[in-house]
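Certain chains of the assembly are absent from this excerpt, and the rest are unmoved.
Read from first to last, the chains carry the letters A and B; within each, the first residue is number 1.
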Amino acid sequence: MMKIEAMIRPQKLEAVLEAVHELQLTGMTVTEVRGMGRQRGITYTYRGSQYTTPLSHKVKIELVVNDEMVEDAVRAIQEAAGTGEVGDGKIFLVPVADAIRIRNGERGEPAIS
Amino acid sequence: MKQVRWALAGALLFFGPMARAQGSDTPPTADLVWVALSAVLVLLMTPALAMFYGGMVRRINVLSTMMHSFIAMGVISIVWLALGYSLAFGAAGSGWIGDFSRTMGNGISTSEPAASGGSSALFMLFQMMFAIITPALISGAIAERMKFGSYVAFIALWSLVVYSPVACWVWNADGWLFKHGALDFAGGTVVHLASGVAALAAAIVLGKRRALIHREPIPPNNLTMTLVGAGLLWFGWIGFNAGSALAMNGVAINAFISTHMAAAAGMIGWLIVERIKTGKATALGAASGLVGGLVGITPGAGFVAPVGAVAVGLLTGAACYLAIGLKNKLGYDDSLDVVGVHGAGGLLGAVLTGVFASEAANPAVKDALAGGRMELVVKQVVAVGAVGVYSFLITMGLLLALKAMGGIRASAEQEDAGLDETMHGEAGYNLY
């Protein structure tokens, strides 16, 4: 089992949700985050003083999938979230030891399908 | 008949030096208080509009959208004092536009005690508040994608080439529409129709938001702010409509009640249709419907009795709900539904004023109905048509000219990241 963690542009979330849906993956968790990367940060003006933060708004998505689904999912996310411009984000693959469905205690692959 | 048709126009006479007969035993101080109170209520409507609109856009554009209203308070106040008031209410022999006799505050005396009738300054001020909010209303159509500098230039020019002339036609005692004889108590045509139609032109010239094209969600950032803004609009609108009687009298009281009833009924009208169509009565629907009802009653507040106002409100509230669906069919991106609410509501309100105007509400209606109700309705339609066509064409021209001179639309990058960050260097919220 593998957790796919991707930081994407907020406005791409919709497209990613659709792409994931098409792969018949039914589970996913979304978090609002701010990210630092190659992308230029934001300069805020406050009554004459200016302050630059390297952080821009991103969305983090997390999906735990079976090992055989990893490559498909990565490709789908990459296609849906990409614009080709700096700031598109990253996908990380994090190994997962086990999964449990809270509702009924199912474990392992059945828990995430 | 002229002196009774247009409540507002009476102001010019009322505040004029000879309005009060000597020996009059009703000093107008209380009326001045009423108009001043009304002016301060209308003043608050533009911040209220900032809230109403601000809550409906995405978080990344909330300040930009609110600034569209606030900057109108800054810019139009000065434009109006300097030139706009004169173009609207200066001597207008032609019937089309005022002269330069009242530019820069000239001829608008405040120094004599108002009680002796020597001051029209309060009228200039009361009218200023209307001049401010009208272009701010348009901003809802171009939210989330217009350059700030272009917007400022646009509203300043629009105020001079659209608002002032139209106000002259309709409210100046020399105005051609004033003489034509339609009823517009508090600005259904001048304010709502003119801005609603300008909004359509602006939405067309600006084009669709990228998020809409890419079918990204555009969630309203804070509907509690929109609701509170709607509440404050209701509050301020009492001044807008009942203050347009320019005195505290039966017409003002009727206008107050009818305005209130139409807001209430507008809310109900919208919610009923919404519930039928979607199964839910929404908070945004309540806010939108009450604004629709207020728009609808604006031209008729001083002519329509309370029960008629309930009908006007119900019909306008329901109609606005249906009218906002047009944009999806016709394909323009009117971000916050200015066309559907102020355009459609202003149009319907003008017609319904002809339908529901009643002598019980205002004795002056007798004269207006001299030629029969149908004739009045036709007059209403003519006024709406003239103002609508003029506002649409000039707005179109103005925006195309500004576009040619360097672009009026934010860059794709700015639009995606949001105008707050990229144009104003700010974020609305840092709540966590």
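Simple rule for what comes next: a residue touches a chain if its C-beta (ideal position, glycine included) is under 8 Å from a C-beta of that chain, and two chains touch if they have at least 3 such contacts.
Just so you know, these numbers come straight off a predicted model, no measurement behind them.
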item	value
Subunit formula of the full entry, expressed with the displayed chain labels	A x3, B x3
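Operating definition for what follows: only the chains that are shown with their structure count from here on.
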item	value
Complex contact set, residues of chain B against chain A	60, 211, 214-217, 416-417, 421, 424-427
Of chain A, residues touching chain B in the complex	9, 11, 14, 42-46, 50, 56-57
